[in-house]
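These notes concern the structure reproduced below.
The excerpt is restricted to a subset of chains, each kept in its original location.
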Amino acid sequence: MSGNTFGKLFTVTTFGESHGPAIGCVIDGCPPGMALSEADIQPELDRRKPGTSRHVTQRQEPDTVQILSGVYQGVTTGTPIALLIPNEDQRSKDYGNIAESFRPGHADYTYWHKYGVRDPRGGGRSSARLTAPVVGAAAIAKKWLQQQYGTVFTGCMSQLGDIEVPFQGWEHVRNNPFFAASGDAALIARMEAAMDELRRAGDSIGARIDVVARNVPVGLGQPIYDKLDADIAYAMMGINAVKGIEIGAGFGAVTQKGSEHGDELMPQGFVGNNSGGMLGGISTGQDITVSIAIKPTSSIRTPRRSIDKEGNPVMVETFGRHDPCVGIRATPIAEAMLALVLMDHALMRRAQCGDVQVATPDIARGLS
Amino acid sequence: MSGNTFGKLFTVTTFGESHGPAIGCVIDGCPPGMALSEADIQPELDRRKPGTSRHVTQRQEPDTVQILSGVYQGVTTGTPIALLIPNEDQRSKDYGNIAESFRPGHADYTYWHKYGVRDPRGGGRSSARLTAPVVGAAAIAKKWLQQQYGTVFTGCMSQLGDIEVPFQGWEHVRNNPFFAASGDAALIARMEAAMDELRRAGDSIGARIDVVARNVPVGLGQPIYDKLDADIAYAMMGINAVKGIEIGAGFGAVTQKGSEHGDELMPQGFVGNNSGGMLGGISTGQDITVSIAIKPTSSIRTPRRSIDKEGNPVMVETFGRHDPCVGIRATPIAEAMLALVLMDHALMRRAQCGDVQVATPDIARGLS
C-alpha cells in the first residue's frame, strides 16, 4: 500500500537506501521446486551494477547478492526468498551540500514536503540504486518463465540524446557500454564522445530504451485496469527517471488509420505487430514490444537556481558520483520490470484458467 | 485481482458488458459526509455518452445513472456507493457475423484464447462502453477533490490523425464535438471534414489527448512502484485503445540535457514544468500534465484479412455502430482516470502522514 511492494502474486518488497548498511528485497510467491542459487541472480546484477565503464557512476559496488531464505538444498520451497545486497562504497559526505536545498528535477523537494524528513545521502530511498534488488528478483522470474514457456527478454538503448541507434541485432548489446544493439563502431565512438563531452560539461542527457519479450504465453493480462499493457506501463513508469512509455506502435498510432494499425491475421501468423503483442489488455503470444523515455539525471555539476528549505534562493551544484545518463544502465532494469509483470500475470492466469492453453501459439511466431 | 477493481483506498469495481441488461460499479472508500446525488454524476456521463454528434457511434444510450446505496438523505455514509446504468439500445444481431472470427486489432482473439468463451455482442466486456461507470465514479472523486483541495481536471484532444490542434484555451473544449481546445472555426471544419471522409471510407483514425489536473496537493504518490506517475500510467493504459503515455516533457526528455530538463525553483515558483508535476513519483503541487496516444478503432467496415476460430482464412468487415475515432470521447475518460488516481493517493497520503501540509503550495502556482 505504501508502494514498496511490486506485484500481486509474485510480489517483490524492497527496502534500503543508497547509503544505508544494505539494500534488498523479499520475493513472495515464487513457485516451489525450481533450482535456484546466487549464481542465477548475480549475472543480472552485474549487468546493472555501477562502475563498469567511464560513462556511468564511479561508485564501486560489487552488488554481491546473498539469498537469506526460501531455498533449501538448492531448490525453491514456495516460501519467501529474501535477497540481501550490502552497500559497500558509501561516501555520504559527498551529499552534505544538498541536504538543505533542493536539486532541480530531483525528488528532494517532494520527499521533504511529503514526509517532513529526508535521508539526503545519495538520494536515500529515491536513488536508482534501489533498482538492484528488483533486477535480482527479476532474475528469478526470468528463470521461471524461461523454463516454463521459453520466454526470453532482451533490451537495448535505441537513442542517446540526439543520437539514434538503428537496430542491428541483439548480439551487439553486450559488446559496448551503452547496451546499443549496433555493431557500428563509428556510431559507438560517437556515443562515447558525446558522453565524454557531457561529463566534461558537468551535464547529463536523456535516452530511449526498447525492451522485448519473446515466446510469451497467450492469455496473460486482465481485460480491465490490470491489462497487461497497463501493468507494463505502471512497471516502467516506476523506474526512476522514466517520462514516457510506448507499446507497439505507441504514439505512432495517433496518425494511423484503423485499416493500417490493426494487425491482420493469416493462418500462418499475424501480419505485423502494431499492437506490441497485446489486444484488449491480453497477450496475443506475439513479441511484447515496449519503449521508454528516460530523462536526463538531475544531479549535475552545472550550477542551477533553486531554494533551500526555508525558501531562500540558492545555487545548487551536485558533486557526488552520478550517472551522466541514467539511461545507460536502464536496459537491464527495464527488462527486469517487464519480466516481473509477465511473471505476475502468468501466475494470475494459472489461478483463473488453470494450466491449459498457455503456450505461445504458432500463429504468434509466424509472420511478426 | 482479476482486474476489475481500480484503486486501493478509493476502489471502483465495475461490472457489465456492452449488450447485457446493465453496467455499473461499486465505489468503496468514499469519505462520509459529502453531499451527493445523481445530479453530481450525470453531467460527466453526458459528456462521454454516445450519439451526441455524427462523428461518434450512433448507439442511443441515455446513460441514466442510479445510485443504489451509500447515500442517505443526500449525504455519503462511508459505505459502498453502487451505480447502475441500464443498457437500452442493444442490437446484438449487428455482431452475429464476427462471433466466429477475429477482428484485426481487436480483443476478440485474446479473449477467446484466454477464456475459451466470449461474449461477442458489442465487444462484450472489452467494449469502451465500460468506461461509463468509471466516469460516473470519477465524478464523485472530482467533487471530493474539488471541495477538499480545489483540484480541477481539464482535458482536450490535441491531435486528430495528422491534424494538430494548437491549444487556445480550455473554454473552447465544450464548443465543438472533438473536445478541441481551439476556437479556430476553420480548424474545426477541417476536423469535421476529415471525420466525414473517414466515415465514408469505412475507416478509423487515432488521436492524442492531453489532460491536466490543477491545484494538486503536494505530497501525493509513493516513492517506489506506486509512484503517482506510475499509477497514472497504469490508469491511462487501462483505457481502451491507449498505446502511449507521456508525463511532462515525455519523450521530449530523451533529447534534453539535465541543465534544460530539471525545473529550477525560485522563491516565487517553479520555472517550467518538464516534470509534469511530479518528482520522484510524488506530486510537487504543480499542474499534472499527461498526454496519451489513442489507436484507431479496430471495428471498421474496410474488409481485412483474418482467421476464424478454426484457423481458416476469412475476410472480416464490421457493420455495427462504432466510433470512427474512439479518441473523440476519450477526453472525459482520461480526466476520469486521472481523478481516480489522485483521489486514491489523497486518501493514501492521509493514511500515511495525516492531514497536515497537503495544500497546494504557492510556489507550485507561481511561475509554471
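Descriptive notes on the structure:
All chains are identified by letter, namely A and B, in their written order; residue positions are counted from 1 within each chain.
Please note the rule applied: a contact is a pair of C-beta atoms (placed from the backbone, for glycine too) under 8 Å apart; a residue touches a chain by one contact, two chains touch by 3 or more.
Because the structure is predicted, anything quoted here is derived from the model rather than measured.
Depicted are 2 of the identical subunits; the complete assembly encoded in this structure file consists of 4 such copies.
The definition used in the following text is that only the chains that are shown with their structure count from here on.
By the touch criterion given at the top, residues 1-6, 8-9, 14, 102-111, 113-116, 125-126, 130, 159, 161-162, 198, 203-208, 218-219, 221-227, 229-238, 240, 242-267, 271, 274-276, 278-285, 293-300, 302, 304-307, 311-313, 348-349, 351-353, 357, 361, 363 of chain A touch chain B in their complex.
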